[in-house]
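Read the structure below first, then the notes.
A single protein chain has been omitted from the complex, and every remaining protein chain is retained in its original position.
For reference, chains read A and B in written order, and residue numbers begin at 1 within each chain.
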Amino acid sequence: MSFWRSAFVGGSEEPGGGSQGMAIKPPAPDNDVRYEDVSMRFAGHRNAQPTLAIDSFSLDIAASEFLVIVGPSGCGKSTLLAMSGGLAIPTTGRVVLGTEVIRRPGPDKAIVFQNFSLFPWKTVVENIEFGLRLNGVPPAERRERLDYYLPVIGLKGFEQHYPRQLSGGMQQRVAIARALVLRPRLLLMDEPFAALDAQNRTVMQEELVRVWSEHKPTVIFVTHSVEEAVFLADRIVVMTRRPGRIKEVIDVRETTGATHWRTSPLDRVMRRGDFQDLRGRVWDLIRDEIVVG
Amino acid sequence: MSEPESAARRARPMQAGLAVLGASVWITIWWGIVVAFEVPPDFLPTPWQVAEKLIWLASHGIGEGTLWIHAGWSLLRFLSGFMTAAAVGIPLGLLMGYAPPVRNLLNPLFELFRNVPPIAWAPFALLWFGASFGSQTFVIFTAALPPMLMNAYQGIRLMDPGLVNAARMLGAGPATLLFGIGLPAAMPLIVAGLRIGLANGWLALVGAEIIAGPGALTGLGFLILVGQENLQATLTIGAMAMIGFIGALLDYGVRRLELRTARYK
Partner (left out) sequence: MRYGRFAFGALAIGAVLAAWWAVTALGTVSPLILPSPPTVIEAAQRLSDGYLGASLLAHLEASLSVVLSGYLAAALIGVPLGILMAWARPVEILFGPLISLLRPIPPPAWIPLAILWFGIDLTGKTFVVFVSAITPCLINAYVAIKEAPPELIRAARTLGAGRAALLFRVAIPAGLPTIAAGLRIALGSAWATVVAAELVVATAGFGFVIMNGYRNIESDVMAVGMIAVALTGFVMNLLFRIVERRAIPWSEHE
């Protein structure tokens, strides 16, 4: 417990305290992730055969990297994310965050869910605060973080609203704020924008990049949108169909160079030739995996 | 306020007016029947005679006290049984919904006892707890418990599992998951269960008071019995009306609660 406490107590290790202008201390450099020969087998119901969802998945993710996983439906992406968040335990192999083997969920491996999963009886502020309260963050510091994140994520003025009064895009902002306010080492996002309409989706992708840049947890982002993957990722992992294995790992930075194109507006980036080519390449990889019928 | 909401609000006073009109029509029919067929008052009194009796009872006593004393005792018994049922049933239901082993253990027991109509416990309750308070409270408890327990259980079972995952991710422990997440998520169903439990419990109260007989000494059910034994239909019908009225009032209260807890849904 004291391990992630140090990440919470903000700037207390810096001279002069950390509360002026909310100096966000970067997380301790142990938020790299390693998948060591992970596989997941689900027991069959009654007489059905057990299904192998993930097979021999091994990957090293660097600290603060933005990794995107794409693949056809049913390739096990969500299962992989669940394991990365400690909501599921792999049948064989293990997932390691820094020096910790991930076996249980926690605020240092924050998850943003596809269906938002906001608590309907809590207001926006109460939802975002909840994780902080659970982990004993004192009221003054809670206030500080809220004051910082609410405008940054675009929720100023909506503090006392209930989730049902908000649009999908706004709700997902709350979910993201709820995750980021914990200053997690690892941020897991399970098709977070799939439930939004196309316009909101674009806006949220750009917002995410902006907000993530301040604090830079390691991000594992699951999607089945190739555009999204190519736009956001440092590296893309393309998965095969079930049982999900790594088909190929593509480093987007080889194409973008030093300045990643995600800091530019999406519509402009999408017109670039190199973006199109990369997108085509990823799509071709996935196309083979899509089973029709 | 949206258009349909304001229209509904305007319609309500009109509905209430229509309801009052309809009720008066039927009460007039009641009076008409008594007068037209010259029904003896100890068989079916007129509405006015019943009202007279109630008014008299408000300041004069029968047995242990006035109307208020008797109503108070009924309410006291009811609340004791009802509150105990809620205090036992809701946490137990939550636990059962949350932990399959608990459910597997308690469910068969529950199903077994569910088939016994609560009122059938009255004689044993009289034997065990006495006629003046305990028997009624026990029967009320038996009647109010099942809906509260089942609704709390269903409330957890039907809850969005994503909420549990989100809470665990945020670092919630088992106690928080049960009471900080499960309870609010199940609240609409729990309140619905309270409503049913209230109706069941109030019904059980009356039955238990009547079965307890003269030994109950107080209560609206006791008054009904006294009226019957002394051939005073005014007292019987008056007490019945009081019971109906208080029951409706309690139900109205819980319905208001229902609306408030559903505010954010």
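Just so it is clear, a contact is a pair of C-beta atoms (placed from the backbone, for glycine too) under 8 Å apart; a residue touches a chain by one contact, two chains touch by 3 or more.
Source: prediction; values computed, not measured.
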Displayed chains contacted by the hidden chain, counting the whole assembly: B
Residue among B:89, B:155, B:182 or B:207 that touches the chain left out of view: B:207
Options B:118, B:155, B:182 or B:197, residue touching the unrepresented chain: B:118
On chain B, residues whose C-beta touches the chain left out of the figure: 18-19, 21-23, 25-27, 42-43, 101, 104-109, 112, 115-124, 126-128, 202-203, 206-207, 210-211, 221, 224-225, 227-228, 231, 233, 236-237, 239-241, 243-245, 247-248, 251
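Note that in this section only the chains that are shown with their structure count from here on.
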CA centroid of chain A to CA centroid of chain B, Å: 50
Residue ranges of chain A in contact with chain B within the complex: 85, 87, 105-107, 109-111, 113, 115-121, 130-131, 134-135, 162-164, 178, 182
Partner chain A, residues of chain B touching it in the complex: 160, 162-163, 165-172, 176, 181, 184-185, 187, 263-265
